[in-house]
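One protein chain is absent from this view; the other protein chains keep their places.
As written, the chains take the letters A, B and C, and residue 1 is the first residue of each chain.
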Amino acid sequence: MKNLNFHPAGRHFLHIPGPSPVPDRLLRALSYPTIDHRGPEFALLARQVLSGIAQVFQTQHPVVIYPASGTGAWEAALVNVTNPGDEVLMYETGHFASLWSQLAARIGLKPEIVALPGNCSQTGFPNSWRRGVQADLIERRLREDSQHKIRAVCVVHNETSTGVTSDIASVRRAIDAAGHPALLLVDTISGLGSADYRHDEWGVDVSISGSQKGLMLPPGISFNALSERAIERSKLSTMPRSFWAWDEILQANQAGSWPYTPNTNMLYALVAAIDMLINEGLDSVFARHQRLATACRQAVHAWGLEVQCAEPSAYSPVLTGVVTPPDVDADGVRKIIYEHFNLSLGTGLGKLKGRMFRIGHLGECNDLSLLAALTGCEMGLRLAGVSLSGSGVSAAMTYLASTSSVQARYHAP
Amino acid sequence: MKNLNFHPAGRHFLHIPGPSPVPDRLLRALSYPTIDHRGPEFALLARQVLSGIAQVFQTQHPVVIYPASGTGAWEAALVNVTNPGDEVLMYETGHFASLWSQLAARIGLKPEIVALPGNCSQTGFPNSWRRGVQADLIERRLREDSQHKIRAVCVVHNETSTGVTSDIASVRRAIDAAGHPALLLVDTISGLGSADYRHDEWGVDVSISGSQKGLMLPPGISFNALSERAIERSKLSTMPRSFWAWDEILQANQAGSWPYTPNTNMLYALVAAIDMLINEGLDSVFARHQRLATACRQAVHAWGLEVQCAEPSAYSPVLTGVVTPPDVDADGVRKIIYEHFNLSLGTGLGKLKGRMFRIGHLGECNDLSLLAALTGCEMGLRLAGVSLSGSGVSAAMTYLASTSSVQARYHAP
Amino acid sequence: MKNLNFHPAGRHFLHIPGPSPVPDRLLRALSYPTIDHRGPEFALLARQVLSGIAQVFQTQHPVVIYPASGTGAWEAALVNVTNPGDEVLMYETGHFASLWSQLAARIGLKPEIVALPGNCSQTGFPNSWRRGVQADLIERRLREDSQHKIRAVCVVHNETSTGVTSDIASVRRAIDAAGHPALLLVDTISGLGSADYRHDEWGVDVSISGSQKGLMLPPGISFNALSERAIERSKLSTMPRSFWAWDEILQANQAGSWPYTPNTNMLYALVAAIDMLINEGLDSVFARHQRLATACRQAVHAWGLEVQCAEPSAYSPVLTGVVTPPDVDADGVRKIIYEHFNLSLGTGLGKLKGRMFRIGHLGECNDLSLLAALTGCEMGLRLAGVSLSGSGVSAAMTYLASTSSVQARYHAP
Partner (left out) sequence: MKNLNFHPAGRHFLHIPGPSPVPDRLLRALSYPTIDHRGPEFALLARQVLSGIAQVFQTQHPVVIYPASGTGAWEAALVNVTNPGDEVLMYETGHFASLWSQLAARIGLKPEIVALPGNCSQTGFPNSWRRGVQADLIERRLREDSQHKIRAVCVVHNETSTGVTSDIASVRRAIDAAGHPALLLVDTISGLGSADYRHDEWGVDVSISGSQKGLMLPPGISFNALSERAIERSKLSTMPRSFWAWDEILQANQAGSWPYTPNTNMLYALVAAIDMLINEGLDSVFARHQRLATACRQAVHAWGLEVQCAEPSAYSPVLTGVVTPPDVDADGVRKIIYEHFNLSLGTGLGKLKGRMFRIGHLGECNDLSLLAALTGCEMGLRLAGVSLSGSGVSAAMTYLASTSSVQARYHAP
């Protein structure tokens, strides 16, 4: 059995858009001794986790926690509010929206995909993969559905494959304007904790998220934040389900427990992660990521490359997609960067394979982390023979320096 | 946000039958930095994990790993080999067998429960909860099913609620003797890694297990070990499924990846756990637990109390159920022990609530760990006013001393 | 290079009288990221450490912290208050008192040893190694020193080699009664944090301690708690010194720094250790160890063996020395116990080599930890062929059960 206690010379720079680098404090929390999940200490832990995670979703309603990774929470959201064979309207913003619709089909639903038509003339990318959700397309489709066969509208808040963040409140308004009873299900797996997200204010019925992005944890725990309507709907749902079923979990949670063994050590780390976010202040966290994302785009522009997101109001604070020139294999660039500079970047997924790479600036990212990643990109692009129009790093430094301030330092109580 | 970095004075003794105490080495492995699950290091990790876990199941066939806790693997085993509405035959050995059949019903199957009839005259406990699987009852039922409506036979290898370990090979023989095509599904969640388990030799089609018992990890990762027949059956299964579906996972595993984000940090710890088991030697591990279990029963007998398992050939090497006298509230005893001696024991579950407690001696347990637990039990029983016929600790010491030997010490390579 | 990430099957039981088992929380604290020892975070840390450690010594005066193990603090105490060639009076309570006097000689002092004369008729051990400090012998010697050549009186508070705790206040009274200006230097390396110790109230001039005993840390940090007189004396001392010199340290400490690089990570763990002690309450900590020590002696008596300490008022709450019968090699017994039961005990040191072993019950020890150790001892003694008159474990359980209570549980703020 090979020893995994590996350590290449020097620090690895993990800048994929998730899993994001796990802060030392959370790694330590993860290694607290496992305790009896039916004992009194555990109930204290459970209560902290449940109230804390609701703060992060900005909701007064229950949040269901699954000892499972994020894809499970996608399935969970659907099976609790649908009946077999139901139609669900899914807006295609990118690869993950597309995967979610495939999942819906596999569990016996009828997903209908809405998307902006056509391809980008320059890049050949689908137009819909370069812009946020177009709420008017959803509204139009819902108005056509006079029989209300569509059970739910599914959208991705922050599309991890492209770096596009959608206006969720506009989707809520579209559904309401259409007078349609469909629930609003939102995937904020990569958004939560780095991009502003307001479950209650935006009228979301089920918000889906995971641990390994803005929450800065390793993968392995995921969430469904609920609304009253979602809970009511779940009581009528005939979709067979057990592990994902909300009812038993909501009931057990009232006593600080779960109907089956929770993943205790991830909960330890989750409490610590929530504490980090709340103490920095959610608004400060969101502002930090907006600033880092702006700096990152300044770099891309200075290089003379194109940002994947074509709609400035939808730029993601979580990651930036960088389109490589037509004759450059983006994965070749990534490989050079990885092998020469110990930096991991995100690959182009699905229809974007080989045409772009993604720079994650989520989670605990700060000015120098981002700049380190940008230096690796700039050197790697040059090594790959990509002709750059200027120094992206210099542009990013100029922006960051001009917007920097004395950082509030946080100490745990 | 409350700080969870708590530490009551002195070491806590965790002797519930899972989660078992996580060895320091595994806690450290859990805290390795999270890496890119699509990068080259990860593929190395995946290959080690997949081949290593197969060794632990003693199988040449694929083992599916879920980034989810054990209950999910129960559901996974069923949804991959059944069609909606299928009948499944489930043998009731205790509370967990019972919960599994409830899960089966919730996901749209028709579970039929087989059990030994009647209650124990002394304790009032169901007879079926004090003995292992009676394969002849299964054979008889299968012979009656001439139309082969029963899709699967489900049994629990080591019943965590009672401390009874069943003879799985006898169930295989019963199915074969009946000439019935039902698959054999076995829950060895609490058995694997502490009790001998042979997926291939015993002819199991799907073995279900989890991380937090004999594998000594925190909860959060679970398994389906497969057979050829199970894989074939899964291709025909019409049960809607996505997260739990084997097909995509088996395919991705061939390239050292998973179709969705795996829980990387648990995989780090899993590699280390497998390494510990393989280096100690599975046979040595099983012998260690058999010896500890015998010592534990010697203690119970010396106290004048009854072991929950009434069938010596089915005594569990993983845990021992201790029946308290009729007038003694077992949970009251547990509370005293917990509060006075910092020792956590398992509660009586379901039909056994308040009538028994469970002593876990699984995972990294050794002579002094077990004896520490037994001293806590003995003192707590006395404090609770239970009249004991002798010192269980003395009996256990006598047995352990007489069977002890110089321990081989293991060092990682 | 061999991998040290070893883990023999099952938990190791470390019951030497130091290093004591390091609680998980302290191991985690030890692994916080190292920071700039001249930066603002560090100054916060320094201030907490300096005020916290004074609380543990029960002093209002400065405590000097050395990034060095305990032996260094012995040397430090001497070199700061003496001149070359000075006489120091050292009371021999055992091996460590003896080593300290050798150290004094090596650094150019003239140690004079005071001890009870004669040997124990039964064991042949020196009488002085079985009893606490006899303050009258010290007083008598000081009275004879009319020229006040004796610069300091050195005594060991808790003699780690024997399990004898001396009455320090009586030594102070003796010095005062003799009207002698000698300083009182006390080694409480193994006492501090487990046995009651009052630097100010007892009138100690220099208290010496280390990290790896009652403070529950690994070895590597040590202390000199000072008095006003000690500080005054140090200003006149002509002993050449630099690393151990108090002056620069005391001055730098006022600004939250040290004159040379402190061992930052040990300071992290030290803050956490102090927090554990203060939150449990020093009185509760001392009472816990007294109770555990009593239980341990009950066990020794029940075995029919002799406790090394022959003076009940001097029984150590930290460790218990167990005298083996004349024909039994104590180290052979220890070896059996270590190899069969994964339990480390203290060896007989110096004049006691092979004649006794030592059971540590310091630091984070609690009822079940101690009982685990006692079961290992009892089984090992039997395996070694030692004839025991009864079960020590049973005796200890009887005592512990009868004196147990619901434990206050501590959570960090």
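As a convention for this text, contacts are C-beta pairs under 8 Å (C-beta built on N, C-alpha and C of every residue); 3 or more make two chains touch, one makes a residue touch a chain.
Given the structure is predicted, the values throughout are model-derived calculations rather than measurements.
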{"item": "Touching residue (missing chain; options B:Arg28, B:Arg131, B:Lys213 or B:His289)", "value": "B:Arg28"}
{"item": "Chain not shown: contacting residue from A:Thr59, A:Ser170 or A:Thr375", "value": "A:Thr375"}
{"item": "Hidden partner interface residues of subunit B, rising order", "value": "3, 5, 24, 28, 31-33, 41, 409, 413"}
{"item": "Footprint left on subunit C by the chain that the document does not show", "value": "1-6, 12, 14, 16, 18-19, 21-22, 27-39, 41, 44-45, 48, 52, 66-72, 74-75, 84, 102-103, 106-108, 210, 212, 218-221, 240-243, 245, 260-266, 268, 271-272, 274-275, 278-279, 338, 344, 347, 412-413"}
{"item": "Touch list for subunit A against the chain that is not drawn", "value": "2-3, 5-11, 13, 21, 23-25, 27-28, 276, 280, 284-285, 288, 339-343, 364-369, 371-373, 375-376, 378-379, 382-383, 391, 393-394, 397, 400-401, 404-407, 409-413"}
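Everything that follows uses one rule, which is that only the chains that are shown with their structure count from here on.
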{"item": "Self-contact between copies subunit A and subunit C, residue sets same or different by half", "value": "same"}
{"item": "Intercentroid distance (Cα basis), subunit C paired with subunit B, Å", "value": "45"}
{"item": "Between subunit A and subunit B, centroid-to-centroid distance (C-alpha), Å", "value": "35"}
{"item": "Centre-to-centre distance between subunit C and subunit A (centres being mean Cα positions), rounded to whole Å", "value": "54"}
{"item": "Subunit B, residues touching no fewer than two other chains", "value": "2-3, 5-6, 21, 27-28, 412-413"}
